[in-house]
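Heads up, one of the protein chains got dropped from this complex, but the rest are sitting where they should.
Letters A, B and C mark the chains as written, and numbering starts fresh at 1 in each.
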Amino acid sequence: MQAVVKSAPEDGAKGTEIRDCPVPEPGPDDVLIRVAAAAICGTDKHIYHWDPSIRDSVTPPRIYGHEFCGFVEEIGERVHREGLAVGDYVSAEMHIVCGECAQCRSGNGHICVKTKIYGLHEDGAFAEFVKVPASNVIRLGDYVPLRVGAFLDALGNAVHTTQVMDLAGKAVAITGFGPIGAMAAAIAEHSGASIVIVTDVSDHALETARRWASNRSFKNLHAFNVRTANPAEVKQQIQDITDGVGVDVVCEMSGSSAAINFALDIVRMGGFLSLLGLPAGHAVTIDDYTRNVIFKGVTMQGIIGRRMYSTWQRMLALLRSGLDVEWVVQATFDSLQDFHEGMGRFDRHEALKVVLFPEGEKAAQARLHA
Amino acid sequence: MQAVVKSAPEDGAKGTEIRDCPVPEPGPDDVLIRVAAAAICGTDKHIYHWDPSIRDSVTPPRIYGHEFCGFVEEIGERVHREGLAVGDYVSAEMHIVCGECAQCRSGNGHICVKTKIYGLHEDGAFAEFVKVPASNVIRLGDYVPLRVGAFLDALGNAVHTTQVMDLAGKAVAITGFGPIGAMAAAIAEHSGASIVIVTDVSDHALETARRWASNRSFKNLHAFNVRTANPAEVKQQIQDITDGVGVDVVCEMSGSSAAINFALDIVRMGGFLSLLGLPAGHAVTIDDYTRNVIFKGVTMQGIIGRRMYSTWQRMLALLRSGLDVEWVVQATFDSLQDFHEGMGRFDRHEALKVVLFPEGEKAAQARLHA
Amino acid sequence: MQAVVKSAPEDGAKGTEIRDCPVPEPGPDDVLIRVAAAAICGTDKHIYHWDPSIRDSVTPPRIYGHEFCGFVEEIGERVHREGLAVGDYVSAEMHIVCGECAQCRSGNGHICVKTKIYGLHEDGAFAEFVKVPASNVIRLGDYVPLRVGAFLDALGNAVHTTQVMDLAGKAVAITGFGPIGAMAAAIAEHSGASIVIVTDVSDHALETARRWASNRSFKNLHAFNVRTANPAEVKQQIQDITDGVGVDVVCEMSGSSAAINFALDIVRMGGFLSLLGLPAGHAVTIDDYTRNVIFKGVTMQGIIGRRMYSTWQRMLALLRSGLDVEWVVQATFDSLQDFHEGMGRFDRHEALKVVLFPEGEKAAQARLHA
Partner (left out) sequence: MQAVVKSAPEDGAKGTEIRDCPVPEPGPDDVLIRVAAAAICGTDKHIYHWDPSIRDSVTPPRIYGHEFCGFVEEIGERVHREGLAVGDYVSAEMHIVCGECAQCRSGNGHICVKTKIYGLHEDGAFAEFVKVPASNVIRLGDYVPLRVGAFLDALGNAVHTTQVMDLAGKAVAITGFGPIGAMAAAIAEHSGASIVIVTDVSDHALETARRWASNRSFKNLHAFNVRTANPAEVKQQIQDITDGVGVDVVCEMSGSSAAINFALDIVRMGGFLSLLGLPAGHAVTIDDYTRNVIFKGVTMQGIIGRRMYSTWQRMLALLRSGLDVEWVVQATFDSLQDFHEGMGRFDRHEALKVVLFPEGEKAAQARLHA
């Protein structure tokens, strides 16, 4: 089969090949899935560029990809998942957890300390086929378009980030309008947020946000460029928008120190910060800990992965109820050979999400509706 | 001034007069409000018919009305509410609480055991003017239409009932599609509920529900007549709709024993019942307590009034974010003289909500936009 | 091996034999455990007397027992539980769940609708050996005395019932001072409850409660016989004890309609009822639903089994921190042959808990300290 392989510890095309690989052989507890669509993620970008932060986690050669959907091709002999059948339309949670630790055994597998990630520690889904443990397979309904099925892992991050708080009637800020920030905005609007504030450092991103709101006839979006605008003025505007109270919930998607401090500045007394973004380095300095953390009485929560599997359940229910996130796919390709081109588009922020169809989108659609 | 007065302990027109009364004199801590619009509530119906259940609470003569909006006419000398000014567009919480008990002092005034209700224990808002304690006054923005401002007390019940749980992506059932059930349905849809199931015993009510969903292009409404349909079949359909899992949250709006037991039948394992409806008598028998309460591990919560004032804050935020409930007003009158007629319409279920404008709707609109 | 077997669909000794059975053969995912101690539970009593309520769940012949501790004898070939070794001191969760349903997959296995219970639907632990799925095995530390290890399943019910609410500084009532009620009282006191109120219909039970409190030098126990005392007076006393506020949390352990209504009478506005007790019949009538459920704004939660496995984690942590529940064991026997005698003691309420040691207590102690 064809697969996109991190072939050598090098940056760019020198370290990544689209080449022939053997089809993986599913073990007795595994399911083999024919990949219909796979999406490029920020982690893939780090692998592609062989960023120092990722080197400890990946040992070439390794097949890329942890966001995908596809069709069940083969089911391992010991697998028992009621109703799971060859041909089913599925995705999978690609964090594989130990099942034995204190976290796993109390329903918190998403923070298992022994997590392995397919597409990173093991071979992933940028290929014609991928194998995953049966327990991690998620059956999808036809309310999940293939282009959305392709990035459920990322959508799950957005759902998990917003899942901390009932957003109906809340003023929600999203710092960083990359792909997951964009999904979080869509979830907030869908969930009845009264105000959605988006901040980013790219006018292109903010334009995308405004176009989305306009297409939805959503009037309560406020988008700010926190690089080019005067921060004090932006803060004042946000105070005004929120009647002097401040923002109820911030979804911090950027990992930037500036954004984290900005978030602490604009959140209301007793507000909530849901922290997903990863900083470039290790350290983050909170500039005014006394005033913004203690005296404000805020709550900050780190978000990692997706809850297994309540985030998946909620994500599918949101999609079923009409959550529209297909618009974040801004580039698609009909062959894995286009991976370099797709990565380039993603890298240059020309597309929030890039989806590749190993067999082509038409063929995948035909299988879905077969 | 004109006012609608429960004048004698009699049923119907014999016990209710529209007559001249002195304008109330606000005390030093009160605000006098010129009533723009007032809505008829189920409690008013009990007073009108002098139902046994209400007799202990009302001593004629008593001015009706605890759902209204209006404009500040006069502010008591000791009142200190920043920014509150004569002419402001306002509503008010008509539950007056003691402020001293353990509940009041821990932020749970809505369950103060010494609550007094204006329009019941004291004179209410079906009049040209009403006085209320300044602390209970709520300023409104122009995103609250007068017709909606007229029934915020009832909308607050609906918000409080749904406030128990994040509804985004949830399967929500509403047993009883009266006015508050209708508002709860609107809130659920607005908050991203994946499925809204409505049950009632009136085809007219269910028709209204279906028309609402159709107008909203909301596809996931399922409405059932639990009187005429076979209950077992309805339950089976609900199981199918929810993929065999059951309903996540039931908002019980009817108080009927049958509905409460039906709710317990359709709720999922570990589900939630938010109980607002009052039974005709005192007792309710749970038919299968072992299976439906204990073995299901459900949670049931009684709902009373509105949280002071977080429910109000959330309600206004929901209206600001576009929650549409104006459609529940199905009859309006331009004079308090039409109270008997309005009550008739309400009584015969011809209108979910009936709103009276003491000065006429046009005059009230003129004041609002002055 | 010897085992206590429900041998025929008959009441008492006619339907229960202590007899030789084959040692169970563990499957590849199972663990075989040598039973050190097993405790008699209320469910066993229903099986013993062949009560109508239990007949659908048990098909003789069936080995009794779902409360026990012991030592790992053999580990199935596919079992992977880090650090689990032959000889380990263990207990087990005897609810076996499907692992696939919406509840199981969201960390709520305790409300899996396909639960099978060993000692009921499959052979249990009143035997020299028992096999259980490896995932359900719980390793114990030496801070768990054998006599306590013998009834962790029941203690888990008590922990789960009290786990709904932080009890520190709370007024807690326990309606029904049987074995699980007694454990709940111990947990409440250990967790800093400010007041513990116990109600029962047996003076013997109340005497036990008072003796326990006295031994602990716990001064805030109040024990009431709700059969012999005037209920109105008891309610008044409870109002006085709680400064007129009422009880914060009720753990309802009896399933009696009278107790459930009493609980609703004494709980404070906005209070919490944790409902574990099963009624004799199916129905429970709430006498004053309007006043006690709706107007009080109470929350009621049904409790079933133990959370897998957060209840177990908490239970072990409580035992480790010094929770003392060994005193509820009021009768022990050194042979399974004494099962009839033990059941008699339990049946006549002469002992809150009865523990049998298949090899004798001394031999079991020797193994523990080997």
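Couple of notes before you dig in:
Assume a residue touches a chain if its C-beta (ideal position, glycine included) is under 8 Å from a C-beta of that chain, and two chains touch if they have at least 3 such contacts.
All values derive from a computational prediction rather than experimental measurement.
From the options C:167, C:223, C:238 or C:325, the residue with contact to the unseen chain in the full assembly is C:167.
Summary of contacts with the chain left out: across B:108, B:157, B:175 or B:332, the touching residue is B:108. Within the full complex, the residue among A:8, A:245 or A:363 touching the omitted chain is A:245. Screening B:82, B:142 or B:240 against the full complex identifies B:82 as the residue touching the chain left out. Seen across the whole complex, the unshown chain contacts chain C at 163, 165-171, 187, 190-195, 219-220, 313-315, 317-318, 320-323.
Chain A residues in contact with the hidden partner, per the touch definition given at the top, are 102-103, 108, 110-113, 243, 245, 255, 268-270, 275-279, 282-291, 293-304. On the side of chain B, the interface with the absent chain consists of residues 80-82, 98-100, 102, 105-108, 135, 307-310, 313, using the contact rule stated above.
In this text, only the chains that are shown with their structure count from here on.
Taken together, chain B and chain C share the touching chains A. Looking at contacts between chains, the pair that accounts for the most C-beta pairs is B-C.
Centre-to-centre spacing of chain A and chain B amounts to 40 Å, using the average Cα coordinate of each chain. Those residues of chain C in touch with two or more other chains are numbered 102, 108.
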